[in-house]
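Every protein chain except one is present and positioned as in the full complex.
Entry: subunit A
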């Protein structure tokens, strides 16, 4: 029937059917909304507002005739199908209603039967309850009797235990089953105590007490014997504690027992130090003697080795010593601490027998005990460390200290509040600072030794002519060996630097990462900045400067003891320090030790200043000493001669040649270490030209004036005018760090002495002429050394002028003759 209708029609039809059913059963509410949506259209044939008139009109308006015809057939078809649907539905519903009525009737019959069975069951249950009540009432009496009997039984058993207790204890005692005895006794103790007013119990109690007394005695004996193992011992103590032995006494005994054993260890350690008493000289002797005796006993190869060692070496090195200390003393100390804590502190805290303050008391005792023994151990270690004086191998000491420190950490873990590890750290710190001090003194003595070496090297005469003042052909090798000066300097500074580096490397071991104490705040901060940087490096540099300065002062005014070359060398060394070495060393130190500048530290500039000051002082002193040596020659030569009655000059005096030679060799010497320096420009031929000017054009009128009776003032006037325009000359003044300045200083000193000596003498005609010749000779050679040749001219001018004044018969020599004499040499 549905096959010829469209799908939409089919669904529409169904809905319509449902809608009608709903209407019938009054279920409008839920279908309302969709229905309203559809139903508004009056043309919807399924909607409730369907208006046939409108629908027909619409169809007629919209559709053609054929369409209307189709529509009409379709409508007829639908109407027919709807009618048949209606019929089917009515039929189906009727059948269902009939079957429901049948089912309800059947159920009514079944319920009736069940009700009867339930009544029967409740009657039975009531009967059972009655029976049970009667049974329980009959059994009541018997049950009470049984309970009473079992109570009596347990009491009897307890009594039996009590009566058997003495015998049992005795047996335990025989079998040495102390633990069992104690536990048995403990169980009985309270009861006995409670019933002790009954004579029979009193007897038992007395017996037991006697036995336990014996047992305690035995335990004490065992405890005292000491030979027992730690485990036995601890068991022993545990039992005694349970026997109400006073804990304090036990602690004391335990500790004193442990002490005796630890003291054995300490004695062993002490024995290793003892054979070497503090004074070093006999120590060394003892070492030698012992080594020689061993050599006599067994001609082994170790005796020469021992002899060759400069420092006294005990038969065990420090690492061994510390090792032994750690393995024996520290580890047994740790054992003692653990077992003690196990027994008296941890146990007491958990155990029921603990009186309130046992742990505190025990702890206090332990602290005192550990402190006391550790103090003795530390004093031994310190003594041993102090013996460690040789600075050769630092790693051994550091490793020993490390081990020492590391092992003490175990004690720290066991005894958290103890001062022992801190004091151990203090010892390490002390050892480290002591070491730094030793290194400083080692560096200082090294420096002094190398200075002595340098001095010796300077003092040994070199046979090879050092190419020094050879330009005169004179014997120039008389003075020290200048050629080796730079080598000496470089080797000296290199060896100082190397030494510092190696010391730094040694000290650096203290702060190595794998060393336990290196992360202590002291080793991170103060040790690096104060200990190493300030106390070691800075102090050493200061020492170098100071000892150098001392050469200027202690050597006396004659300069006698210190060779001038050494002064020069040291001044250059200090200058090098100032320019590079100091900052290099300090940077190296700062880098290696990661110095944190928390404390005020000496800045590099201050040290450099000090070094520069020392260098300046040394160089000034050098100038002074060398100047004095030449001055002395000139002074002697002027003072010892009779200038009035001298012969006509034919030669330059030998002393002048000597002066020039010495000046030349000083020049070479200084030139080896110092740079040339700046000088005022002069022509290559300046010696001759300026001298002739000074001698002929200026000097002659001065002579003329001086013996013209009419105008005595002119002399002074001329020289005063001359002086007005020349700068004042400071004779002993500071020099600069270059060759020219040094040479100028020396020549100034020499010529000024010459001048003053000339002024104290009286000259004859030939005396004056000799001075003229000498001055010309000096003029020829000295100008080349000084920064400003006018200075030489001026001073020589003054000398000749003064000599002319002091001359009885001033008739100067011809300039040409002077030149001839001088060139002849």
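Methods note: a residue touches a chain if its C-beta (ideal position, glycine included) is under 8 Å from a C-beta of that chain, and two chains touch if they have at least 3 such contacts; residues count from 1.
Throughout what follows, contacts and distances are computed from a predicted model.
One chain of the complex is hidden; its UniProt record names it "EARP complex and GARP complex interacting protein 1", one of "GDP-L-galactose phosphorylase", "Ras-related protein Rab-1D", "EARP complex and GARP complex interacting protein 1" or "GPI ethanolamine phosphate transferase 3".
Set against the missing chain, the residues A:154, A:456 or A:645 yield one that touches it, A:645. Of the candidate positions A:435, A:752 or A:784, contact with the unshown chain belongs to A:752.
In the full complex, subunit A touches the hidden chain at residues 556-558, 628, 644-645, 706-707, 709, 712-713, 716, 719-720, 723-724, 728, 730-733, 752, 756, 759, 762, 764, 805-808.
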